[in-house]
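What you see is the complex with one protein chain gone and the rest in place.
Labels run A and B following the written order; every chain starts at residue 1.
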Amino acid sequence: MDQTSTFEKITRGILIVLVLLFFLFPIFWILLMSFQNNDQILRIPPSIAFEPTLQNYTALLTGKLETAAGDLDIAFMRNLGNSLLLSTCAVLLSLALGVPAAYAFARFKFRLGENIAFTLLSFRFAPPLLVLLPLSLYFKQLGLTDTYVGLIWVYQLICLPLILWIVRGYFEDISPDIENAYRIAGHSWWRAFSRIAIPLARPGIAAAALLAFIFAWNNFIFALILASASKQPVTVGALAFVTASGIQYGQIAAAIVLSVTPTLLLALYAQRYLVEGLSLGAVKG
Amino acid sequence: MSSLELRNISKGFKSGKVLDDVSLSVDAGEIVVVFGPSGTGKTVLLRIIAGVQDPDAGAVVIDGADVTDSAPDQRGIGMAFQNFALFPHFSTFDNIASPLEARGTPAGKLKEQVGAVARMLKIDHVLGHAPRELSNGQKQRTALARALVAQPKVLLLDDPLRNVDAKLRYEMRLELPRLLRTFDAAVIYVTQDYKEAMALGDHIAVLRNGRIEQWAAPATVYRAPASVEVARLFGDPTINLLPCRLEAWGDGCGVTLFGRKLPVAASYLRAVGHDVIAGLRPEHVVVRETEMSSAIAFDLDAVMPVNVRSVLYLRGPAGVELLATVAESDAGKFGRGHRKVWIDFAPEDLLLFDAATGARLAPRTEARTN
Partner (left out) sequence: MSDLVLDNVSKVYRPRGKAPVQAVRNVRLDVKDGEIVALLGSSGCGKTSMLRMVAGFEDATAGAIRIGGRDVHNLPPAARDVAMAFEGYSLYPPLKVRENIGFALLRERKASAEIEGRVRQVAELLEIAEILDRYPTVISAGQQQRTSLARALIRRAPVSLLDEPMSQLEPQLRAILRARLKDYLIEHRMTTVFVTHDQTEAIALADRIAVMEKGELQQFGTPAEIKQSPNNLFVASFIGEPPMNIFDATVKARGNGVAVQAIGPSGQPAFDLESPLLEQAPRAGKIRIGIRPHLIEIGGLGAGHATARVVTNHWLGDQSHICFDIGGCSVVGVTDRPIQAAQGDALPVRFPLAALHLFDAESGRALAHGLEAQRGE
């Protein structure tokens, strides 16, 4: 029923603008803050016009923080590198394990299949704090504390359920007849998996990988407890900005901007794989 | 030796047994139609033959070799699915070429064979398109081309005309038999449309409740259906079914329908005393505008023209419903209905079925010629 009046259209427009402002304003403000020094940030009343400065970014990149009490070493770039390494490896590992598992769950009906799948999902429900204490004890015993391998392994608790559940849904949406037709044509099941199932589930795999990357990137508590300073990602590294001689808001803002950028770039890159409709038209109904 | 043989195939699911001891054989160049209403396991049967589903019991034998335990890619079968199942991210050419590619056919020969099949099915001008750009008719033909291109010994067609519009379906119904015969494969064609079954099949296997209820040539299935259900499934409009009782009268026997006593062939004598269902095909009902001594009065409640003839909806004594067909040219005089008419029919046109089992009571003379 296209009976919306002009009044409704205007009201809808205004509401949308308000909602957008509500969500985007903090991000906009942080961007501004990253180009200001502490005095400009804390000035009352706050103003939009100011003299931009790159000193926050320089401090982060060079690793030297200037405070009233002297210079401090900030290992921000190393933290950024750690985040990239941990998140990327965790996602790659969970894809290698999760995609074939999702295929198995989608295509084959085996006993306890649903139970196993649900157990794997339940890892997402449990608060990390619940498992941290036993985990840290195990890690000490296995010698995995403060290792990249150990962290990547623990990150599977975050990434694997996501990959499994999202990609399984996409595999289930592909009509099995397409793979059947490919097999009847004479191809092995591996080729059916790699040439048919995976390309058709690509939007789902991309979406799941992106989500897994974001969640791994944002993780705080595992890295805090199970790693030391040299292996910490940006989430933990940000704590360093709270110094004895005051909080460096400008640097925090710059750090946030730099932290968000890789995920943002990844999302923009992955966007074209998220386009649906690959399988439209090849299967009736 | 037949190209394809099914021996005692059984398959059950949680909901029940879908195939119960099904056996049949198909020779090279023969088209066997597996006919049945939806959900009766016809598709499961095809999947078992293709190897994408395992039977609970029984064997699939192709050219004398037992392939029951072989993978689908080892069986040398071509299959066309009801929902086309084209590879959406391949071009039409690559879709059709897929079986040849799996067999390692060199590129030149591959192009030639794909082109030949595409020309035969009139889709050579869309080979470069993606499946989503094709019309339903073109998709169906691509699926067929893909099934045929490697010249398989066994061809499985799962209701390929179901999702195609009426006009194209009719054209393909005429074209398909000729096309299939040039390939000399053993063909199993699954359909729910009895006209398609009669047009295409050398033999029809009527599948009901997991069993083959009748295996015969098309004309025989129509003329001498094995059971009430088969009679209902073959015929448009559906056959009229009238419960009555076979009684002995003097030298012979007969049934009472609409208050009239109708003698039937003496060879039915052994079934006397049974409750029977008399089947009368609509085309055998004669409808008259004027009263005649032998005719029975009915109310004509609706007239429905259908292409070549008109269907008359009649209601008679005790609320019994009857459908009759008359030639289109004759239907005009009945107008829109809601008037009285008188119907008549020949007792020899009655098909008698046992009311308890549903099986047709065959007069003794017929048993010899079947």
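Just so we're on the same page, a residue touches a chain if its C-beta (ideal position, glycine included) is under 8 Å from a C-beta of that chain, and two chains touch if they have at least 3 such contacts.
Keep in mind that this is a model prediction, so the values were computed, not measured.
The chain not shown here is touched by just one of B:G78, B:P131 or B:P218, and that residue is B:P218. Checked against the hidden chain, the listed residues B:E112, B:D165 or B:E289 yield one contact partner: B:D165. Here one chain is not drawn; of B:P37, B:P243 or B:P317, the residue touching it is B:P37. Checked against the full complex, the candidates B:P160, B:G210 or B:G235 give a single residue touching the omitted chain, namely B:G235. By the touch criterion stated above, the residues of subunit B touching the omitted chain are 37-38, 165-167, 170, 174, 177-178, 192-195, 198-199, 218-219, 222-223, 232-238, 281, 283, 301-302, 304-309, 311, 313, 321, 323, 325, 327-328, 332, 336-338.
Keep in mind that, in the parts below, only the chains that are shown with their structure count from here on.
In terms of their C-alpha centroids, the spacing between subunit A and subunit B amounts to 56 Å.
In the complex of the two chains, the subunit B residues touching subunit A come out as 47, 50-52, 71-73, 75, 77-79, 81-89, 98-99, 102-103, 130-134, 136, 139, 146, 150, 163.
Looking at the complex, you find that subunit A touches subunit B at residues 175, 177-178, 180-189, 196, 199-200, 278-285.
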